[in-house]
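With one protein chain removed, the remaining protein chains of the complex are shown where they sit.
Chain naming follows the written order as A, B and C, and within any one chain the residues start at number 1.
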Amino acid sequence: MSYQATLDRIYAALQPVIGEGKVASYIPELANVAPDQFGMAVVDFAGNVCSVGDATKRFSIQSISKLFALTLAFQREGDSLWTRVGREPSGNPFNSLVQLEREQGIPRNPFINAGALVVTDMLASRSVNAAQSLVDFVRRLSGVADITYNTKVAQSEISTSSRNAAMAHFMKSFGNLHNKVGEVLHAYCHHCAIEMNCVELARAVCFLANHGVNPWTGQAEIDPSSAKRLSALMLTCGTYDTAGDFAFRVGLPAKSGVGGGIVAILPGQCGICVWSPALEESGNSHAGSLALEMFTSLTKQSIF
Amino acid sequence: MSYQATLDRIYAALQPVIGEGKVASYIPELANVAPDQFGMAVVDFAGNVCSVGDATKRFSIQSISKLFALTLAFQREGDSLWTRVGREPSGNPFNSLVQLEREQGIPRNPFINAGALVVTDMLASRSVNAAQSLVDFVRRLSGVADITYNTKVAQSEISTSSRNAAMAHFMKSFGNLHNKVGEVLHAYCHHCAIEMNCVELARAVCFLANHGVNPWTGQAEIDPSSAKRLSALMLTCGTYDTAGDFAFRVGLPAKSGVGGGIVAILPGQCGICVWSPALEESGNSHAGSLALEMFTSLTKQSIF
Amino acid sequence: MSYQATLDRIYAALQPVIGEGKVASYIPELANVAPDQFGMAVVDFAGNVCSVGDATKRFSIQSISKLFALTLAFQREGDSLWTRVGREPSGNPFNSLVQLEREQGIPRNPFINAGALVVTDMLASRSVNAAQSLVDFVRRLSGVADITYNTKVAQSEISTSSRNAAMAHFMKSFGNLHNKVGEVLHAYCHHCAIEMNCVELARAVCFLANHGVNPWTGQAEIDPSSAKRLSALMLTCGTYDTAGDFAFRVGLPAKSGVGGGIVAILPGQCGICVWSPALEESGNSHAGSLALEMFTSLTKQSIF
Partner (left out) sequence: MSYQATLDRIYAALQPVIGEGKVASYIPELANVAPDQFGMAVVDFAGNVCSVGDATKRFSIQSISKLFALTLAFQREGDSLWTRVGREPSGNPFNSLVQLEREQGIPRNPFINAGALVVTDMLASRSVNAAQSLVDFVRRLSGVADITYNTKVAQSEISTSSRNAAMAHFMKSFGNLHNKVGEVLHAYCHHCAIEMNCVELARAVCFLANHGVNPWTGQAEIDPSSAKRLSALMLTCGTYDTAGDFAFRVGLPAKSGVGGGIVAILPGQCGICVWSPALEESGNSHAGSLALEMFTSLTKQSIF
């Protein structure tokens, strides 16, 4: 069955569940998104696109930006990055302070909020405008020039970021945050507020499936070994505290966001993105998770 | 044996251990205090003073201010205060975030840092200048007009308060902090920087031993039942995470600070203060704890 | 107001709340106790008894036995006892394994289950029949010769003791249990199953209020300093994880059991026991806690 036929079949099968779950509600801009939307796209390295539904409608990428932030910081810092953030699943809700205390201000991995704040701090140490440097980076990864962040969403995030502020101050108390808390939060909330659609996101993760080479420029963003390693991190830590279950059910490296998007890669084959705003309790898109599970079942393609 | 004879005997006996331990070192102003100082004072409700050593040398009262802040907030808020802070020993190091997370932003008691921040937030909601209102309060409690805070100490505390900032933001994320984090921290760091000597502090806690009545003004600061209740809280929570051991060894309601001071009360009898800057691992004055233990052994007076 | 008048007033005032709460239900023998019972007794050192309600009806003393077990072990072991069990409030539900793990098999205090198992292990190392030696001890403390344990209750306790077995094996893994787990559990479940009434229990704790001297024999069970210290431990740790609140509200050293009994002491004055089987969520008798709170309010006598 072709990817397009697979997507069509998934889209048809999931009609009854699209909209089931809860849209993220901590800021008005996310709470007002209609829950019954669904898009999915698969893009290969030649740029061929298969898609269904709302695949060209932009949404707030939220925590998916953590994947791009990590890649950009990793480009710049190399393996020294891992002295400030771990590589283990958190085993706890995604914004827990407990683990951070036990482990002396070193976040468990770059995909929990605390870890992404440290990664953003690294970006801020090397850029005048960390958020803009990340926007530039995702434009290059996707080959789409007009991607940007939604300022209103970013402002709302900042005004409700007490918990992230707490984590940032806490890590600062351990010496693991070098820039001012306010600056780091500003950059963090802005890159979470980047808006992209499924096709753009599927394109933007192709470099990871393509051994680190950006198919649209032909340039290596990272070396093949690093691409493999970031993929492993997506598998073990990419979908909040249900990463084990996600790996069990889906079997693809993936990164999700509370905007309802999930990116995934099939190494050597393609980039994938699904979007549906209604979330499971874990914070992952409900229909999106099911769609990816169907995708690997129908195509019999997973990393295992 | 008279109180003065008791103090003399304690002072003589403790000479070999005065200075043992570590002076608090997180800000220069505390780190530079000479460790081999010791003072102790007992004051009865007629104002009779017994004292030894450096009993009239002022020092930074630090967490002892939490007792005065609590009393002042309790005067204003009454029992509604307890909806925002608990009354149980913490069972954890004094600045732990773990418990705060488990208990949804409600600190265990008013004598851990998180609890004192909430209490300070209450004061800030009712005063233009919370720190000054607390200074006024301890002046009235002690009957000494020139008590004030050390601005340099307060500034140093603010500049090293990442962990307290983390806790404040964290509680704000649970809705348990109403004023701006910066304002609360400002007031908190200033009231911790109040400077008093042993005689002044022994005078200032007499109202608690005297059923709530300020002996110097004749006015009831709090009612007798409340005085009993605050005393109970001092016993179970007043000396960081070694309160159980302190109650076991000493048997008096007490509150300690990392400046090396400890206030205690003998209900119906007197207020007590001991000061010696070198601390045990728990954060309590080493010689001060031993002095209070000797005091109850020699006088055979404790609450038990 | 005399103690008898005080008890009469308490008994009248509490009529509406007697029976409110939940009777302990983990074994049939406790679940079948009628919840609407209430008794209270005050005994002075001359043996004068004031009492109301069901003060001479025996009930299962349960965790109150931990106080007697501790005293007996302390008589035998002295201060070396404290190398195997701490003196700090637990700050956690009474049968938590978390803390035990963090603190390497040393229970926080002798009044949580883990601590009482270690204390029982000490008794078992020095007695052929630890449970019987404890029965003999409470007979001597109360001056009542026919006190014994309920074998049926003990058997039921053993058959539902998976959690205590877990804790015992866990402490054994840290080397802090010397006898066989089965033997320790057997002794523990039997001394929890001792049955006494309010008058007998009030008599049995008089030695603690009387500086360690057993008023019925004139002999010192422990020295005055130790009596003070055990009383301090009751105050900070005697009523499960609400000890702080209990000290705040009542202000007396006390020890409670899930059979609905609470013993308390007024140092220098008397022993007290109240019993009412319906419990608060914390595991303390609901009407019993209120009765003790009224007692200190009406008599204006507490340790503070």
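Heads up, the rule we're going with is that contacts are C-beta pairs under 8 Å (C-beta built on N, C-alpha and C of every residue); 3 or more make two chains touch, one makes a residue touch a chain.
Computed from a predicted structure; not experimentally measured.
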Touch partners, limited to displayed chains, of the chain removed from view: A, C
Contact residue for the chain not shown (choose from C:K57, C:R126, C:K152 or C:H169): C:H169
Identified contact with the non-displayed chain, of A:Q37, A:S90 or A:N214: A:S90
Residues belonging to subunit C that touch the chain removed from view: 96-98, 100-101, 162-163, 165-170, 172-173, 181
Where the unshown chain meets subunit A, residue by residue: 86-92, 99, 108-109, 224-225, 227-229, 231-233, 235-237, 241-245, 247-249, 251, 253, 267, 296-297, 300, 302-304
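Keep in mind that, in the parts below, only the chains that are shown with their structure count from here on.
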Chain-level touch network, classified as line, ring, star, complete or other: line
Busiest interface, counted in C-beta pairs: B-C
Gap in Å, rounded to a whole number, between the CA centres of subunit B and subunit A: 48
Geometric centre distance via CA averages, subunit C-subunit B, whole Å: 32
Residues within subunit A bordering two or more other chains: none
